[in-house]
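Input: a single structure, listed below in structure tokens.
As you look at this complex, bear in mind that one protein chain is not there, while each of the others sits in place.
Each chain gets a letter, A, B and C, in the order it is written, and its residues are counted from 1.
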Amino acid sequence: MHEPLDVAAADAYLRDARCGGLNLFVGTTRQWTGTRETVELAYECYEPMAIKEMQRLVDEAKARWPIERVCVLHRLGVVPVAEASVVVGVATPHRAAAFEACRFLIDELKVQVPIWKREHYTDGTTEWVQGAQPPRVEGEG
Amino acid sequence: MHEPLDVAAADAYLRDARCGGLNLFVGTTRQWTGTRETVELAYECYEPMAIKEMQRLVDEAKARWPIERVCVLHRLGVVPVAEASVVVGVATPHRAAAFEACRFLIDELKVQVPIWKREHYTDGTTEWVQGAQPPRVEGEG
Amino acid sequence: MNESHPVVFTVLLFSILREKVGRAAVDVAVPAPATGSALLDALEAAHPAVAPYRPVIRLAVNQTYVPESVRLTEGDEVALITPVSGG
Partner (left out) sequence: MNESHPVVFTVLLFSILREKVGRAAVDVAVPAPATGSALLDALEAAHPAVAPYRPVIRLAVNQTYVPESVRLTEGDEVALITPVSGG
């Protein structure tokens, strides 16, 4: 989605009477990376696959933890400094699982979901961010 | 505080241009514990000490992780099912520290901060919840 | 203050201890020099309802957890903390 992400709406969606805790991760645009100053990030996405991958990750998380509610939202297009690019939230009966599942989802999202960010620096230059090297697919290479 | 906790305000406070991520934990009143149904929880607090303990935990977290912003909010009095009793939030330059510090703060809060909950069940009975046995203070016992 | 005179402390009670004793604060006289253990012994003698909780009570003096061996000073704010259950 290209609009600002609504953390309050995510929180409201994640409230569940069966749950004792929810964990939310909000990824924001950081101004400084070493000595370079970022004005904004721009995100590009292979949308149908990104949605499929997010669903696959949610299914995997649900198989591993007793998740009652979950949301994974990623903003596309331009995201200015301090605004949210990603919101991941998980509600579970007990808090440990909420933390673990939320961490799993954001860690996997950053390796598996086909979204790419481009840094726009204050000096006018731009640069595609090179993501983490994913594990090789079985049978590949 | 005796009013509903404002997660959106916590999120807004935690936004920081130096940070790439923030982690929020929201503790909510769970309806079912085994076969007993909870209507609401009521919290009692030794307020001046609770505030001191929360500050001590925040100081300890800041000594261990590069925290730019942090909040610890606990509601007092009656909290109905699915409403938030506690909100802990941490913003850091990179996400791993935000998860770890947030988890540390809620885990320690539940052992150290002098707040007690009383369950109000649908059958009309009430019961003080026995907390986790804390580690013994050095030199004690 | 003289070693042979007792010192009186107001002890704050919360949650189940407050209910069992029936008051949010009780005065306890402890012979000087007063310690946390002596205060707890005196409290338990005066309010037997406290006894079952003694093994899990943590002592707080001036809003800080302290060992029972702590030396108490007149005017200290003493509180008994049963296992907390916030969150």
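One rule holds for everything that comes next: contacts are C-beta pairs under 8 Å (C-beta built on N, C-alpha and C of every residue); 3 or more make two chains touch, one makes a residue touch a chain.
Computed from a prediction, not measured in an experiment: that's the story for all the values here.
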item	value
Where the missing chain makes contact, among the chains that are shown	A
Which residue of A:5, A:19, A:101 or A:115 touches the chain not shown here	A:115
Candidates A:5, A:22, A:90 or A:106 - the one touching the absent chain	A:106
Residues of chain A (touch criterion as defined above) contacting the omitted chain	27, 43-46, 48-50, 52-53, 74, 85-86, 106, 109-118, 128-134, 137-141
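As a convention for this text, only the chains that are shown with their structure count from here on.
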item	value
Centroid comparison with chain C (C-alpha atoms), farthest chain	A
Centre-of-Cα separation between chain C and chain A, whole angstrom	50
Distance between chain centroids, defined by C-alpha means - chain B, chain C (Å)	26
For chain C, residues that touch 2 or more chains besides their own	none
Residue list for chain B, restricted to those that touch at least two other chains	27, 106
